[in-house]
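Beneath this line is the structure, given in structure tokens, with notes to follow.
Excluded from the complex is one protein chain; the other protein chains are retained at their positions.
Chains here go by letter, A, B and C, matching the order in which they are written, and residues are numbered from 1 within each.
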Amino acid sequence: MAELEGFVFPRTATGRSSILPPPPWHYSGELLTIEYRTDPDRVIELLPDALEPAEDPGAVALVWADWQSCSDGGAELLDPVRAQYKEVFFVIRGSYRGEHVSRCAYIWVDKDYAMVRGHYQGYPKKLGSIHQTRPVAFGKAGPRLEPGGRFGATLAAYDRRLAQASFTITGTTDTGGFVNSHGMYHTRFLPAIEGPEAPPSLHELVTMKTVDVEAGPIYTGDAELELFSSPTEEFDRLAPKELIGAYYRQVGATFAGGTTVETYHDRG
Amino acid sequence: MAELEGFVFPRTATGRSSILPPPPWHYSGELLTIEYRTDPDRVIELLPDALEPAEDPGAVALVWADWQSCSDGGAELLDPVRAQYKEVFFVIRGSYRGEHVSRCAYIWVDKDYAMVRGHYQGYPKKLGSIHQTRPVAFGKAGPRLEPGGRFGATLAAYDRRLAQASFTITGTTDTGGFVNSHGMYHTRFLPAIEGPEAPPSLHELVTMKTVDVEAGPIYTGDAELELFSSPTEEFDRLAPKELIGAYYRQVGATFAGGTTVETYHDRG
Amino acid sequence: MAELEGFVFPRTATGRSSILPPPPWHYSGELLTIEYRTDPDRVIELLPDALEPAEDPGAVALVWADWQSCSDGGAELLDPVRAQYKEVFFVIRGSYRGEHVSRCAYIWVDKDYAMVRGHYQGYPKKLGSIHQTRPVAFGKAGPRLEPGGRFGATLAAYDRRLAQASFTITGTTDTGGFVNSHGMYHTRFLPAIEGPEAPPSLHELVTMKTVDVEAGPIYTGDAELELFSSPTEEFDRLAPKELIGAYYRQVGATFAGGTTVETYHDRG
Partner (left out) sequence: MAELEGFVFPRTATGRSSILPPPPWHYSGELLTIEYRTDPDRVIELLPDALEPAEDPGAVALVWADWQSCSDGGAELLDPVRAQYKEVFFVIRGSYRGEHVSRCAYIWVDKDYAMVRGHYQGYPKKLGSIHQTRPVAFGKAGPRLEPGGRFGATLAAYDRRLAQASFTITGTTDTGGFVNSHGMYHTRFLPAIEGPEAPPSLHELVTMKTVDVEAGPIYTGDAELELFSSPTEEFDRLAPKELIGAYYRQVGATFAGGTTVETYHDRG
């Protein structure tokens, strides 16, 4: 028998089939972030035991992102069906040992590798259908990155529209919001094959680091946001009560691993 | 009974359901064009009776396009699942009454409205899965619009890869190719409900006009192209023998109607 | 130049690329039909000039269908991505020269060939995402074709849920409803390339014939139906006021051409 190779499954003699190549993973894309306040209890109920409520605990960020990503070498960029994906995610905040941390509560992507990559990082990813308007330089079929530029953004899953937003640029700003600005503290969790009554096989609190961050101007503006309900979702418990701000930015970054913060051996 | 309204079907009392709004239609997007020569007989066999072979008759353009489009008012841009689509098309040339004309021989898109819009314009559109690398301004997950920037582009339909290309920018140029540069002369054709033995119900040669064209620099470079076979396709008869050139350009334009050039009443 | 061949576009020297093969087209599938009454004015406003209101003019049938289809020879059946498709359609009734006729008011399918085939037949097809529960013979993950068997059916387009229904078998019956039981009288319509102010290039009233019909027992039962709204749809004007009946049936049939009933040369 050969030693099985591959960053994740399927693991084989060569490792080439793995749905994920090993890190680092490089990202370039465009982010639309809408920050708002909801009922703080709806955020606090989503925090694991290890996290205390943050100051301003009801603050939420909802982020649309239109990405290209690749591994070192960039082979995926020449077969772009393997490089391009979109995602939408809700970020909340908590406090870990006195420091504010960010945490993804809900997230949808549109490619399998991005889904598993998220599971590896503790993002609770599902599949969705995601769209956001792209800025253009020519013609009438898109906004310019300047005041008055208008963008739309939508999320659907299982043939239901889940969220939609619009954003109109009013100017630029120096800060792109505070909810998604801390280190991410995520839970990696998998129940035992014996079922939910057995202690989980994987239960960790992890954090991760992003390096080589580059970014363009931060455009700020007015936003509208609608969340819809679904029989298999409850993100709409995070109903907006007050808009904090909205931002559009082009970014580049590299994922460079992380740190296991806590490992749990009891029932999850 | 009400008068039925709507630019095309379904036609209703209000016209709001039509799969297409009336023109004008605005487009903003990015085009990757690869021009090459094939066996001239393979082009000439695709020309309708009304067209003579062009000079340099074996010249073909294969174009990938990543679009946003909208009707007047731009409502689609705020619900971008209705505005964004991609297409791939083969353009050949002919001569009509002594003037060179361009003609789309094969084309795939990924949205229904774009498909019917093409049928209205005489484009023989099918559905496909289409991807092309996007240039980025930040990070390692995409090319820059500058020498050395590398792009990939792919087409699939019915779960088969049909074409793939790569493009590497070497510089800029003043001309973006000559195959897709003339007025489009397309055939609109629909057989009678009685079947293929009856005279067709629709058989026209049409041309169309594009206005308000805006465009960025023309990037030129090296390209590679592979065409694959499929049991339901024959575009691969247009096999590349010699590369002419390859171009990348951001463009904007508006479709503003067209002209019926010839109408046929005989069997098609 | 070769003579261009192909039942429809793209037309080529061989005809092999045509998105549709020539008829006959064979169909095998499962139909869930829900008949109900709406405000009769909402049906009458959808009738073209040539049709008078039917008796019981507010009757509507909403049909989900899960098909395999093929051309003569059946090659598509061995590459089932080309044979399987689903559709949902609203059928209304009118009267033509004193005879009741059926007419498809709205319809969605999930494959391109089925969409163009519909356009050829005068069905105003758009793309949608369509699902209906399948009966099973074994296990707990599906209904049996017997009293108590429960089915769900859904339609979405452009990332919005448009309709959903449930159906519970109570028994069998001899008649499967009266709305979708007459000859189909459809309009084939395409505006001129010059735009909506010019006379349309194609404007016909057609009917068609189905042969070699085979079918299984007609299961009848209780149904629930919900229609949702969309910015690009108005089928929800056909709001249900009263359920007439609901039926499930396995069928097979062959499309064998049709007849052009009226041809219009004036503005559409």
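Following the convention adopted for this analysis, a residue touches a chain if its C-beta (ideal position, glycine included) is under 8 Å from a C-beta of that chain, and two chains touch if they have at least 3 such contacts.
None of these values were measured; they are calculated from a predicted model.
Student: For the chain omitted from this view, which of the shown chains does it touch?
Tutor: Every shown chain touched by the left-out chain: A, B, C.
Student: Just one of A:D39, A:D79 or A:D212 touches the chain that is missing; which is it?
Tutor: Going through A:D39, A:D79 or A:D212 one by one, A:D79 is the residue touching the chain not shown.
Student: Per the definition of touch given earlier, which of C:P40, C:G152 or C:G183 contacts the omitted chain?
Tutor: C:G152
Student: Out of C:C70, C:I218 or C:V261, which touches the unshown chain?
Tutor: That would be C:C70, which touches the missing chain.
Student: Of the residues listed, C:P147, C:G171, C:P199 or C:G216, which one is in contact with the missing chain?
Tutor: That would be C:G216, which touches the missing chain.
Student: Counting contacts across the full complex, list the positions on chain A that touch the omitted chain.
Tutor: Contact residues on chain A toward the absent chain are 1-4, 7-14, 16-17, 19, 22-23, 44-49, 51, 53, 75, 79, 81-82, 105-107, 111-112, 115-116, 119-122, 124, 126-127, 158-159, 187-196, 201-202, 204, 206-208, 231-235, 257-260, 268.
Student: Contact with the hidden chain only, please: which chain C residues?
Tutor: Where chain C meets the chain not shown: residues 26-29, 67-70, 74, 77-81, 83-84, 129, 131-134, 136-143, 150-154, 164, 166, 212, 214-216, 250-254.
Student: Touching the absent chain: which residues on chain B qualify?
Tutor: Touching the missing chain: residues 129, 131, 154, 156, 159-161.
Everything that follows uses one rule, which is that only the chains that are shown with their structure count from here on.
Student: Line, ring, star, complete or other: which one describes how these chains touch?
Tutor: Contact pattern: complete, every chain touching every other.
Student: Please identify the chain lying most centrally, where each chain is represented by the average of its Cα atoms.
Tutor: B
Student: Could you put a whole-Å number on the gap between the CA centroids of chain A and chain B?
Tutor: Result: the chain centres lie 35 Å from each other.
Student: How many Å are there between the centre of chain B and the centre of chain C, using C-alpha atoms for each centre?
Tutor: About 29 Å separates the centre of chain B from that of chain C.
Student: Centre to centre, by mean C-alpha position, how many angstrom separate chain A and chain C?
Tutor: Roughly 41 Å separates the two chain centres.
Student: What residues in chain B touch two or more of the other chains?
Tutor: Answer for chain B, listing residues that touch two or more other chains: 79, 81.
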